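Only a single protein chain was left out; the remaining protein chains are all shown in position.
Should a chain be cited, it is by its letter among A and B, assigned in written order, with residues numbered from 1 in that chain.
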Amino acid sequence: MLLIYCPYCEEERSELEFRHGGDAHIARPTNMADISDEEFQEFFFLRDNPKGLIFERWRHIHGCGRFFNAARDTVSDKFYMSYKAGEPKPDIPGVTTATEKTVETYEATEGTAK
Amino acid sequence: MRKYSVFAVAREAMRGHKGWEAQWTSPEPRKEYDVIIVGGGGHGLGAAYYLAKEHGITNIAVIEKGWLGGGNTGRNTTIIRSNYLYDESMDIYEHSLKLWEGLSQDLNYNVMYSPRGVMMLSHNVHDKQSFQRHVHANRLYGIDNEWLTPQQAKEFVPVLDISASARYPINGAALQRRGGTARHDAVAWGYARAASDRGVHVIQNCEVKGIRRGPDGAVTGVETSKGFIGAKKVAVSASGHNSVILSMADVKLPLHSVPLQALVSEPMKPIFPCVVMSNSVHAYISQSDKGELVIGAGTDQYNSYSQTGGLQIITHTLDAICELFPMFRRVKMMRQWGGITDNTPDRSAIQGVTPVKNLFVNCGWGTGGFKATPGSAHLFAYLIAKGEPHRLAAGLTLDRFRTGRLIDEAAAAAVAH
Partner (left out) sequence: MSGANRIAGQGRLTPAKTARFTFDGKTIDALVGDTVASALLANGVHLVGRSFKYHRPRGILSAGPEEPNALIDVSRDAARRQPNVRAPVQEVFDGMKVESQNRFPSLAFDIGGINNLLSPFFAAGFYYKTFMWPKAAWEKVYEPFIRKAAGLGVSPTEEDPDHYANRYAHCDVLVAGAGVAGLSAALAAAEAGARVILVDEQPEVGGALHFDTSVKIDGQSGYDWAQATAAKLKAMENVTVLTRTTAFGYYNHNFVGLVERVTDHLPKPDKKLPRERLWQVRAKRVILATGSIERHMVFANNDRPGIMLASAARTYLNHFGVAVGRKVGVYTANDSAYEAAFDLKRAGVTIAAIVDNRDKPGDAVLTEARRLGIEVLTGHSVIDTKGKLRVSSMSVARNGGGSARSIAIDALLMSAGWTPSVHLFSQSRGKVAYDAATGRFLPGTYAQDCLSVGSCNGTDGLQATIEESLAAGELMARATGNEGGNKLELSGENAFEWTGGMAGAAEGAGIDTTVKAFVDFQNDVCAKDIRLAVREGMHSIEHIKRFTTNGMATDQGKLSNIHGLAIASEVLNREIPKIGLTTFRAPYTPVTFGALISHSRGDLFDPARKTPMHAWEEAHGAVFEDVGNWKRAWYYPRSGETMHDAVNRECRTVRNAAGLFDASTLGKIEVVGPDAAEFLNLMYTNAWDTLKPGRCRYGIMLREDGFVYDDGVVGRLAEDRFHVTTTTGGAPRVMNHMEDYLQTEFPHLKVWLTSTTEQWAVIAVQGPKAREILEPLVEGIDISNEAFPHMSVREGKICGVPTRLFRMSFTGEAGYEVNVPADYGQAIWEAIWARAEPLGACAYGTETMHVLRAEKGYIIVGQDTDGTVTPYDASLGWAVSKKKTDFVGIRGLKRPDLVKEGRKQLVGLLTKDPNVVLEEGAQIVADPNEPKPMKMLGHVTSSYWSENCGRSIAMALVAGGQARLGQTLYVPMPDRTIAVEVSEMVFVDKEGGRLNG
């Protein structure tokens, strides 16, 4: 169970209080009625689904009720930070894409013995 | 390939089983193949097998990052059924079920397909409407699926509690008798052995790092941890990781990858005769040949490639199982695990061409990919060989997200009013 920092409540709370809200920073087109089928597909369906850094939305549904954004690693499930809705996509220093491989059989033996 | 049979086993028993050969070979990759299939799970290995068997293409490599069947093929709860609602779904899952019925004989490998029945419990009027819609649609399609009264359901599954005092009493059930289970590892191994026998290269521990394209934009091969390997066609079937692979060719998919968890109990003598599922209380359960209760849990809510998930998902599932079967409260969980499923917005798979020439994709099977294995593999082989989808997979193309022609199996079980 994840431990999630709500930037509005300013504290870490258990995942049970939150609901995931899909990818962040996908703005609804302001000219919605006029976009093409391809643009609609891009907006509504296509996703990066990154292995590594993801920017995602959460709602503190059993708390303050606010939607906010978070930057997380989808392999380690570690949060880099959470921030309020509407704030720009932050730079996560030193992180571009995948940061760590899935822990599976082969990788499990990597690393150095003490 | 040496044929497996009871006689072969008896003969080997007499000489300490020293005569068995490797089930598949592990050659070094060639410089180029006609087809490279990325992903050594059941779908990918099966596609290689059917390409070789039915389309005469044998210069194929199946490239697997880890070990064969180590993805969702080896991590699922092995349920097989075809009682879906929409024509597009019935097409593929029934095609698959028919292949399951003869798969052991076809592959000369006992995949232990066991048609012990899949029962879906109905708990309220809305469930009943939805399941009867399935039952009728299946019947007119030619798929067995029957409606049972609570008493009939209990006769089939004696441990079922059909008392009216249950929190979610059972008001009936839909039963597909041909549904059941199979041995997941055997599916990967059986396909690998049969494909290898026909000349397919099965290459493990080989991670795809990039997809190379020619001046015309068409794929020319893949960069891997074992170097560049050329290919006339590349077909991706890497459940959970399809977005990652396809992004190497700048193709974006309507997928999100989430952990799906499952668990088994300690082994016990036979008590549970079939597969039972309940949508209303979110649970499904069967008993393996080893005697473990095999219980499927839900998905975690967030994107993840971690093959782990929260304990609350497990406890929530067990809540439901023990509510349906209170005698299991003293049973113990022996092992829990997770796999990564890639899910589409309409919860139906994508199989088809991509915007990149000679690059094909088979993905989005979500939580239901195992049952589709032979059918998906068979039709994927057709797609790779012919460059266009088979009639039975024509509905699964990527284009539907542009046109809106979704196959919304999830919506078909819409929430009650």
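We adopt the following convention: contacts are C-beta pairs under 8 Å (C-beta built on N, C-alpha and C of every residue); 3 or more make two chains touch, one makes a residue touch a chain.
This is a predicted model, so every value here is computed, not measured.
In the complete assembly, the contact with the undisplayed chain comes from A:Ile61, out of A:Cys9, A:Ile61 or A:Ile92. In the complete complex, the hidden chain is touched by one of B:Gln129, B:Thr149 or B:Ser225, namely B:Gln129. Across B:Pro29, B:Gly310 or B:Gly352, the single residue that touches the chain missing here is B:Gly310.
Residues of chain B that touch the chain left out of the display are 4-6, 8-10, 12-14, 16-18, 20-26, 66-68, 70, 74, 87, 90, 101-102, 104-105, 108-110, 112-116, 123-126, 128-137, 139-142, 159, 167-169, 180, 183, 185-186, 189-190, 204, 265-271, 281, 287, 289-291, 306, 308, 310-311, 314-315, 318-323, 326-337, 400, 402-406, 408, 410-412, 414-417. For chain A, the residues touching the absent chain in the complete assembly are 1-3, 14, 19, 21, 27-28, 32-33, 35, 37, 40, 44, 57, 59, 61, 65-67, 76-77, 85-86, 103-114.
The definition used in the following text is that only the chains that are shown with their structure count from here on.
The centroid of the Cα atoms in chain A and the matching centroid in chain B are 28 Å apart. Taken together, the chain B residues at the contact with chain A in this complex read 66-67, 70, 205, 241, 243-244, 247, 252-257, 301-308, 310-312, 342, 345, 401-403. By the touch criterion stated above, chain A contacts chain B in their complex at residues 1-2, 15-16, 19-20, 22, 37-38, 40-42, 44-51, 54, 56, 72, 74-77, 102-106.
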